[in-house]
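First, the structure itself, so that you have it in front of you.
Heads up, one of the protein chains got dropped from this complex, but the rest are sitting where they should.
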Amino acid sequence: MIRFAINRLLQAIPVLLVVISVTFLLVHSAPGGPFSADKAVPPEVARALEAQYQLDQPLWQQYISYLGDVITGDFGPSFKYPGRTVNELIAAGFPVTAELALYAMLVALVIGIGAGVVAAMRPNTMQDYIPMSAAMLGICMPSFLLGPILVLIFGIHLEWVPISGWGDIPGDKILPAITLGTGYAAYIARLSRGGMLEVLSQDYIRTARAKGLSESLIITKHALRGGLIPVVAFLGPAFAGLLGGSFVVETIFQIPGLGRFYVASAFNRDYTMILGMTIFFATLIILFNLLSDLLALQLNPKLRQQARGSH
Amino acid sequence: MALLEVNGLRIHFHTRNGVVKAVDDVSFSVDCGQTLAIVGESGSGKSVICYSLLDLLPKPPAVIEGGSALFDNEDLLTCSADRMRQFRGNHIAMIFQDPMTSLNPFLSIGEQLIEPLIYHPHKSLRLGRNDARAEAIDLLREVGIVNPESRFNSYPHEFSGGMRQRAMIAMALISKPRLLICDEPTTALDVTIQAQILRLIKNLQKTRDVAVIFISHDLGVVAGIADHVLVMCDGKVQEQNNTDAIFYQSQSDYTKQLLSAIPQGAKTTANRSQPGAPLVEVSNLKTHFRDLSIAANKSSSQEHMIKAVDDVSLSIQKGEILGLVGESGSGKSTLGRSILQLVPPIAGNISFEGAELTALSSNQLTPYRRKLQMIFQDPYASLNPRMTVYETLAEPLLYHGLANRKTVSQQVQLLMDDVGLARSSMRKYPHEFSGGQRQRIAIGRAIATEPEFIIADEPVSALDVTIQAQILALIVDLVERHNLTMLFISHDLSVVRYICDRVVVMQHGKLVEQGNTEQLWAEPQQEYTRQLLAAIPAADPVQERQRWGRH
Partner (left out) sequence: MEASSQSTEQHSSLWLDAWLKLRKNRLALFGFAALIILCAVSLLTPWIAPYGYEQQDLMLGATPPSLEHWLGTDIFGRDMLTRIMYGGRVSLMVGFIATAVALVIGILWGAIAGFVGGRVDALMMRIVDILYALPFMIFIVLLMVVFGRNILLLFVAIGAVEWLTMARIVRGQVMALRKQEFIEAAYSMGLSQWAIIRRHIIPNTLGPVIVYTTLTIPSVMLLEAFLSFLGLGIQPPQSSWGLLINYGVETMEEYPWLLIFPGVTLSLTLFALNFLGDGLRDALDPRAAKD
């Protein structure tokens, strides 16, 4: 297992390098720089600022020096928020986004797995149709539609929960987490239903029944392990999606997280912020994928032996 | 008073195409310490009966229309779900056909073994984990698994097929049931392992005084083990009697048909092999595969190779039918595929009509492909599901220029006549045919190009025994009429004896013995050959009992 983890981490380095390089090129090839959009800045001042931020040097030189900085963990200063470094800004915004993503993931897993397992126990009956139709609805209603509608109903008309902010008023984390998590809950519900149905039709479930085990034991001890494999495989992409989805949710609910920063930085051409956050996100996702792969290995004894070989 | 008494059992399946009477008025009884064999081909309803006893049938399609199944005077068919759970595993246990899929791959063997003990429905009878573990280890030893303490923590995929089935038997017997139902437990096993498992079941029955219901499609297997036999076809009971009566004085036509379909004795048709230079000559052939299941700790530089074919040499005369026998993993299939260059050998020579096949490029090989054909084992997988019979048979004719657009239809019809298919089904798709008919189509495709040499890789192993007899007759007939040379690969020694002139025996990739069929049967030279021959179940109860007694 450890060998596997180290292997994957080593593989991650060239991936990150590619991510950094591609992002660097993309960002610098965009028309206009961070200071050209500011009409209020006179040209000489702009040039001086550019010199200060080393933007007047040839591209490859900027690239090398940036790489050097990254290795030491320094993402540089932010262009748009003078006096503050990218590291600071990331450190400020990340805990918020992380918490949002965590709650959303919890919502997604609990509701999703629960609904999927319940549906798989009695396929093609009401116990199946109702959760799965709800799941379909969840998939078809994007977060930027669900969010405002939830806000409209529960926030404005019923006034049950607050509609913006994070951590200021108790309960203001509920709507954002639900909004972000619902789409994923729906998808996970379908995945776990599919996985459970597949497992429940296997011979070894019949053997377990023939041994006289109770239905609940069969589901929890025998079926879940195999049935949740597609869900575990989905965890990595789900996490990546949650990070992306946070952009929208943070915008709607006025949450001071990284997602909102990212979109703003992209518009503002804040090079260092964009680069820094992209690298940060990419690293997070790679780590999370590694964790979920390790989890999959742990659950499946056959895979553990076949750490090499056909994929 | 019988332990189990089934009366007038009727079970129907409600499918999309109508109601299927899977079990139609079946009655039988089983006493303690006795073995009842239920024999029938696929679709006879034999498994359905036993699944209904433990309420394992999928209830929406299956409906129990009538009858009773009294176990110790309690009707299994109408008892409550809770009561049924008490029966399962404790009073009545079941073992299944394929031990690989019937064991949970995610849990250790030991964990699955102790479940009936630690989750016993009567809370007072539940054992603690340590006690259960001790009992399980004892039982594993009893069923013949060495090193049971360490094997307790192994996973199913770490066991061989025979060991898995032993573990399943242990799992079934751990709660000391009174009735053991065995659903084709040896069908998926090699013939030598099958013999061991049958012996094991028989011994356990004696020591534990259990009643056994043994389901099988193979009359030979049950000859030695059963006290009574129930013969079924299409859901109805054909005949029911004690074993000797069934085998020696069978009353029903179906039973007689079953018995006569079992290949027995030597080849009756003449040996047509021509002397002179052999048609096919294999020299020092080696085909290796990379082992993909190496443990994660082994270093990658030391790649494990599976020597599927390990330095094999043989020759086949024109007009001869050569049998190639071996158990699973012997490499016989790989040898066949290597000869046809479907799997590239890494060393050795294969010459056909004097031409060296391994030296040819794929383009140069094409004209030879006409003359070398193959019949595959699985009638479901060997036909393209999206092509009609017509298209499947026309393809080789058109591709090799043996027919043009105008004449191909006529030739396809002639082919269909040749293999015994109705011309009117020309535009049907494979899934509309039965297994035997599909195999006829596959055979038709193989002879379409008028080949000289055909490799038949287990062509009848997936078929019911009566169909098997028909297809074997077809093959023998075609070989004669079309002057074919054949390499007949099989694990079934009776079949091989019945149609092959010479036999080659393989084990673990190596050639063990070869020779004229009858000579081999009478005087096998190698120990492995002797083991193989000794393990063949004979459809002769007296003979089988003698064999058991000899042990």
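Each chain carries a letter (A and B) given by its place in the written order, and its residues are counted from 1.
Keep this in mind: a residue touches a chain if its C-beta (ideal position, glycine included) is under 8 Å from a C-beta of that chain, and two chains touch if they have at least 3 such contacts.
As the structure is a computational prediction, the values presented were derived from the model and not from experiment.
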item	value
Partner chains on view for the chain not depicted	A, B
Full-complex contact with the absent chain, from A:I130, A:I156, A:I169 or A:L295	A:I156
Touching the absent chain when the full complex is considered, from B:V237, B:V282 or B:M374	B:M374
Options A:L243, A:M273 or A:L297, residue touching the unrepresented chain	A:L243
Option touching the unshown chain, where B:K123, B:K206 or B:H431 are the choices	B:H431
For subunit A, the residues touching the chain missing from this view	15, 19, 22-23, 26-27, 29-31, 136-137, 139-142, 144-145, 148-149, 151-152, 156, 236-237, 240-241, 243-245, 247-248, 251-252, 262-263, 266-267, 274, 277-278, 281-282, 285-286, 289, 311
Residues from subunit B at the interface with the omitted partner, ascending	15-16, 337, 340, 342, 365-366, 369-370, 372-374, 376-378, 380-388, 390, 395-396, 399-400, 405, 409, 413, 423-429, 431-432, 442, 445, 449
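Note that in this section only the chains that are shown with their structure count from here on.
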item	value
Residue ranges of subunit B in contact with subunit A within the complex	54, 56, 85-90, 93-94, 96, 98, 101-107, 115-116, 119, 121, 155, 157, 168, 171, 292-297, 300
Residues of subunit A defined as touching subunit B within the complex	1, 3-4, 202-204, 206-214, 217, 221-222, 225-226, 299-302, 304-310
